[in-house]
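Starting off with a structure, shown below.
Every protein chain but one is kept in place in this view of the complex.
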Amino acid sequence: MTRRFVEGSEAIVEAAILAGCRFFAGYPMTPFTEVLDHMAEKMPLAGGICVNAESELEAVGMAWGALATGARAATGSTGQGLSLMQESFSEITRAELPLVVVNMARGQSDYYQSTRGGGHGDYFHIILCPIDIHEAVEHIQLAFHLADVWRNPVQIYGDYLLAHTAEAVELEAIAFDTLPAKDWALDGSLNGTGGSRNINSIGMTKGNKGIEPERFWKRLQAKYEAIKIAEARHEAEFLEDANYVVTAFGTTAKFVRHVIREMRNEGSRIGYIRPITLWPFPSQAFCDVAGSVREIGVFELNGGQMIDDVRLAVLGAAPVAALGGISSDESGFGVGPLLNTDVIRSILEAAYERATGEEKDQ
Amino acid sequence: MTRRFVEGSEAIVEAAILAGCRFFAGYPMTPFTEVLDHMAEKMPLAGGICVNAESELEAVGMAWGALATGARAATGSTGQGLSLMQESFSEITRAELPLVVVNMARGQSDYYQSTRGGGHGDYFHIILCPIDIHEAVEHIQLAFHLADVWRNPVQIYGDYLLAHTAEAVELEAIAFDTLPAKDWALDGSLNGTGGSRNINSIGMTKGNKGIEPERFWKRLQAKYEAIKIAEARHEAEFLEDANYVVTAFGTTAKFVRHVIREMRNEGSRIGYIRPITLWPFPSQAFCDVAGSVREIGVFELNGGQMIDDVRLAVLGAAPVAALGGISSDESGFGVGPLLNTDVIRSILEAAYERATGEEKDQ
Amino acid sequence: MIFLTRYSSGGGVERELLVTGIGGQGVQLATQVLARALTLEGQYVLSLGTYGGTMRGGSTDASLVYGDRPISSPPIVASAWSGLAMHHRFWEGTRIRLRPRAILIINAPIFDPAIDLSGFQAYAVPAVEIATARGSPLSAAIVMVGAYAGLTGAAGLEALSVAMEQSLPSYRRKHLDTNIAALKAGHAHVPSVRHLAWEDMAAVA
Amino acid sequence: MIFLTRYSSGGGVERELLVTGIGGQGVQLATQVLARALTLEGQYVLSLGTYGGTMRGGSTDASLVYGDRPISSPPIVASAWSGLAMHHRFWEGTRIRLRPRAILIINAPIFDPAIDLSGFQAYAVPAVEIATARGSPLSAAIVMVGAYAGLTGAAGLEALSVAMEQSLPSYRRKHLDTNIAALKAGHAHVPSVRHLAWEDMAAVA
Amino acid sequence: MTLIDTDRPPTVPAKEWRARKPSLLLEGDHDLCSGCGEPIALRSLLEVIEELGWADRAMAAVGIGCYTALTPLLDVDMVQALHGRAPSVATGLKRMRPDRLVFTLQGDGDMVNEGLQEVLHSAARGEAITCVLLNNGVFGETGGHMTATTVLGQRTKNTLEGRDAKYHGHPISMTDLLPPLGGVSYVARGTVTTARDVERTRRYLRRALEAQIAGDGFSFVEILTMCPTGWFIPVTEGPGYLNDTIAPVFRTGEFKADGKIVETQK
Amino acid sequence: MTLIDTDRPPTVPAKEWRARKPSLLLEGDHDLCSGCGEPIALRSLLEVIEELGWADRAMAAVGIGCYTALTPLLDVDMVQALHGRAPSVATGLKRMRPDRLVFTLQGDGDMVNEGLQEVLHSAARGEAITCVLLNNGVFGETGGHMTATTVLGQRTKNTLEGRDAKYHGHPISMTDLLPPLGGVSYVARGTVTTARDVERTRRYLRRALEAQIAGDGFSFVEILTMCPTGWFIPVTEGPGYLNDTIAPVFRTGEFKADGKIVETQK
Amino acid sequence: MSRLVTTRGTVTIDVERCKGCELCIPACPPGVLSMSTARNDRGELYPLLSPGCTGCGACYYVCPDLCFAIYQYNKPQEIEVPA
Partner (left out) sequence: MSRLVTTRGTVTIDVERCKGCELCIPACPPGVLSMSTARNDRGELYPLLSPGCTGCGACYYVCPDLCFAIYQYNKPQEIEVPA
């Protein structure tokens, strides 16, 4: 038994180091601060570097430089800090650098920010959204792997609960397929040979004066299409005979799944889908059930963001209803009154009854 | 005849001043630079202030302060610069300040950035997207009006062509309904009376130690819903008997509209819808035709962004096809080979024939 | 790509414990000790601590869910099987979340004896007195955890002692012995295994 | 809310003009003069200038669309009714966009006389010579615009003269007279109104 | 021990020359830590504004840090700015209301980390605003980490053995950076460790605001404040720690006055 | 007039001691304006790197400005950084490759406007990188507007009558801001107006890179470059205008060497 | 046995607001403040005033929790204390 009792933020840091992350830079902001603290403590012990950067803008720039040398590198923050990084995120993506971003969000209102790219231009980050620490430990490792596979940033969308909850988890390195060497990484060795490298986001090539953005960006667009097909992930339960399906993401889904399991135990024909990747969105999973359910309920704690993706997935094949809403306590950290299984239960029961006309049999 | 031959950027600036804008701050970036130049030249003559800010982050902060005094104030930039402003955009919106943003985009790839809010949290800007200078002159005035009506930022989504094209336009002030006085504006006069003001984005109220984000943000969410109902705008042509409809936005729509008019003249039953507001999206206009057309073609010059909103509008009631794509010349300013009516014509004709099975009758 | 995610499908035994107190009572440490002990015994645990306000003297709560499979319960516990109440000041928030007939241990006599606990299976433990007697007056919460373990059989004393050692920050390592003594004294204070934590859930409910 | 947007529904006469040259030839100013003259006469115009490269000597092109209603054409002209060619260096980009039998004036003899212009209704104007004779050697493009106005009737000399005054930056105001002289000389050089710009489009096409 | 009743005002004739809270504060009860220096600095500023007779013509742009817990208690028109961005917001305020007294309130994390550029540019532009820096050498709000002003040897959450230049870089002193800038009129640094220091700091604040009123350009006062929580020391040791560790490096006094660089150290 | 054939190498025995382009440049043909000072500065830097023997161990983070048109021509591993952000990127490069020579190339708009904070923080941290500032006092790339370094009286697109402090604020001098910072080892400013100045500038660059190689912390060279286009003056007047208008304010020379503040002006 | 202490002013203290930081104690020039042994509702010790206050305001200046108001007597009081 190799499980250890650790807080989410610590588990994420340990797993990142297991995944070979050797550079981290960040600026404190609740609930991301603890991730930074653990990085600062543990990274040097692993022979890596953690810079307590003077701002988020500088943090992401440092990660950019570290990535350019071929290192596995990450940064992170919380809503506001990530907003400040948007310009860099957009450019790093188009420079095809494998950045990993630890987003410890204050709740679920940053779904658009994560999935639509808040920056300029056509780009996407792969967004992994763990339900709990066990999954976060896997996701952060997967993030470094996928980032290298696709040469595209990957974000972990966590939150206050993920950062602050502690669980008994196994902290083991996952063995992924080996990846090709990073022949694009800078080290200066080819300078003066005509073969030096220029890591950029606009289609600059060495020795050519102009830039070729169209060709460059079209290639990237094709990559995003390939990622959409290859990397959509979800979790589902009880779909076979469900006539109502509820979807939720992240730690909120743990509350929803718990209630659905209870309702199932009590006989409701209710099912559950959780997008594990927020981008690419696991549309197929929703398509597959759209024909057989009365409604898909979207329980998200924001003004209604993921619901767009559910609607885009089913395109009218099933009604889609918003079941959640904005919910915050006085801290503003995203832990609101809707994070209560009793409350969720009454919401789901009402939706189920409304849509299916059935009372659960008791 | 009061028309004047002016470049788009100049027309926008003149119209902003007609609308009572008295503060502007910005940082140069093609193709936004000329807007800033004209502001710097004309604002002082109107008794206003234009600050050539040292960066975009500072520019938006200055506009923030000016707005807090009740002044009509604006800022602007281009893709990257707006990415840097995302943190402030999000907070200014939730502080309910009537910011106007002049976005001179490098093409159409910033649709998500504008409509989804690149920042953190639940918020929306009203996005007005003029097709030409005539409309831009109206939009900028409307922007200041709507910003005050809703106490919400409004953005003008323009581009290189809008900024650099010159037209003979009428520059006249539009008479809008009078608005209530800005009793929330700061002037210090109520200091020490218990009635001083605190402009903030998190539900702080004077004298109460905590914050009340939930109540505050829910009220804002209700406001967004009201804006969605009240402010969606579009332009349409030839819808009555159309069996194919093409949609496009901004200056690109002028190319598309031109081609559609030609195809109509030649007998094709093709129609045209242009969202004038990108947010709120004029969904109803698409719903209305969805039942009677074979397909809706979306001609946008990006990787496929507005198409999401078209799909969300019709929810499967009509097939929706992407007709445009990424297109850029070597400047990267967003004027690519697809901005050519001959090319567009062959694309639309092919789509029309594919979807309707009809050849245009010649 | 070889990558497998294991998802719990729920089921099995799952127990919830709520611990409430005020700042400085050691609530977080005590909860961690129990969580670590359970981990050492191969169980799954899920725990969340919350602190009210920035000032000392604010509320401090912790919740712990433990079970023999990956925990299905979410980290904010709406309905709990058991509770430890160190102080009555923020008791109301805990009371409403305890299930009828929940197992409850109160820190006597600090916890206001006038409060009606008739809906619960309540036990009073003079935790401060016991802790003080073991030379560690600040370890009342540890005594309570010892008592809880004794009463429910949730975790064994040996695992608890090791967990104690793992949980103490280095600068407090010198208090290890008195803390373990407190733990054991709490354990000894209660009638042993009245409420078997590891029984099937349905049998208890 | 009282707010009305006027949208053109197209129709009416719409003419396209492409002007091509190299840096320093005054292409942009000349195009602006014509656009302003048209504006003064109550017409609608739409114009876009482009400069190739950052260096002097790069291409400089301008397009102008004018008509009697709000312009339906987009600002990048794919197919044009007329052209002015100051230099042959970047001529190819213009040639492919001129419609068959388009009206074309070339800057003779700078524009390479060997180039085949048989598909167009081409006129040669010795613009540099004329301009130089009027004391304004840099105003060749102005001569061309004068010729264009004479040949097509697009705009009158009076409006062009006022437009000239409006278009000169203050530090070049002193060249106003020679520029107007160049304009008039260009106008006088061509057979007048061979191609009536304001005729119905269909009648010309 | 003979004790005087301090529950109610004296019954013999007396003048209340310091009321419990300045009139620009709605409420004195706040959530900051015991022994925190920030409320002292803030109150001093409010008093000075009142004494100058500008109470009803003052506006603030406030940053984000521990002192943000106090801002809802200020009875002064204000914008709650983002972390680091107050000087630009103050610029906007002042440009539109040049007849008003405009000040910022920022922490060291806010001003010297996240927003260093904002304050330097505002200063060089010569904006007629007064920026007030509450410098405790830590991000108090997020748990006491090192900032760009933590002096070498200072304890913080991530430098429990004291900041070491080799690993943590060097501190930045605003009184080095600001005086050479042309737009800057007044620069001073004070502390709140003793009553005498509080009085001196009040004097600096008054001069800074007077410079603004006189239209002399940008003015700046840095106030060193105790953060026993972030320094991981007992509350009572706060002032002594500040005086022994921080003040010798970040010297107090005036650094620029009337637009001229001075070095009148205390 | 007797003219020498300059089309081909001499036929009599001779040594080519300056080839047309340094070996770290792929191509000398570029799109910058006639009379621009930036290519001179850039070439000098490349030559020095080569002379130091670090050609195959150098990496750059390059900002955005006119010189960006040159960067595809550099035969040096580089990151094209965002406007203003190169020092952080260079930090990341250096931290992961401490055995490499890492430098930035930035304009004044890039470094002193958009990215002032980046360079100051990197300097205070004592990052062992060399930041090179090409200062022409304008945003060349976007059309010649005033930047934070435009000296009073200097012509730019929006100060055609010369920068006036009253309306446009005051310039910021990096050689004022950097030397007091603890992490800074070397600071100098040169020009490229004459061959002698180019030689002096090359010396500064060499010392700055040597400081990096020696592990002495942050080093910095500012190079004043002509921008006749942005200054709206004839190309031939560029060097003279620079020497008469800019250099008297932004003095050339070394300001810090071996970590000690010096003021050996030329 | 008693003596008279000249007392030029006095203070009021909002002891419920006091967080017990003790900063006022060394700040008082005549040293007439001392910490209580009882605790307030917050659980903190708070300052007590002995005769001899000068009304100087030092305690007011240094108190982070705005507990003090300061009075200066129109006429100095002589207060009798046990010697």
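By written order: A, B, C, D, E, F and G. Residues from 1 in each chain.
Here, a contact is a pair of C-beta atoms (placed from the backbone, for glycine too) under 8 Å apart; a residue touches a chain by one contact, two chains touch by 3 or more.
Quantities reported herein were computed from a predicted structural model and do not represent experimental measurements.
K.L.:
Among the options F:65, F:92, F:190 or F:238, which residue touches the chain absent from this view?
P.N.:
Hidden-chain contact among the options goes to F:238.
K.L.:
Identify the residues of chain F touching the omitted chain, counting contacts across the whole complex.
P.N.:
1-4, 6-10, 12-21, 25, 28-30, 32-40, 43-44, 192-195, 198-199, 235-236, 238-239
Everything that follows uses one rule, which is that only the chains that are shown with their structure count from here on.
K.L.:
Considering only chains that satisfy the touch condition with chain D, which of them also satisfy it with chain F?
P.N.:
Output, common partners of chain D and chain F: B.
K.L.:
Which chain pair is joined by more contacting C-beta pairs, B-D or B-F?
P.N.:
B-D
K.L.:
Averaging over Cα atoms per chain, report the distance between chain A and chain C in Å.
P.N.:
Here chain A and chain C have centroids separated by 33 Å.
K.L.:
Hey, how far is the Cα centre of chain A from the one of chain D, in Å?
P.N.:
Computed from C-alpha means, the inter-chain centre distance equals 56 Å.
K.L.:
Distance from the CA centroid of chain E to that of chain G, rounded to the nearest Å?
P.N.:
27
K.L.:
Two-or-more-chain contact residues of chain D, please, as numbers and ranges.
P.N.:
none
K.L.:
Could you pull out the residues of chain A that touch at least 2 other chains?
P.N.:
Counting only residues that touch two or more other chains, chain A contributes 54-55, 80, 87, 91, 202.
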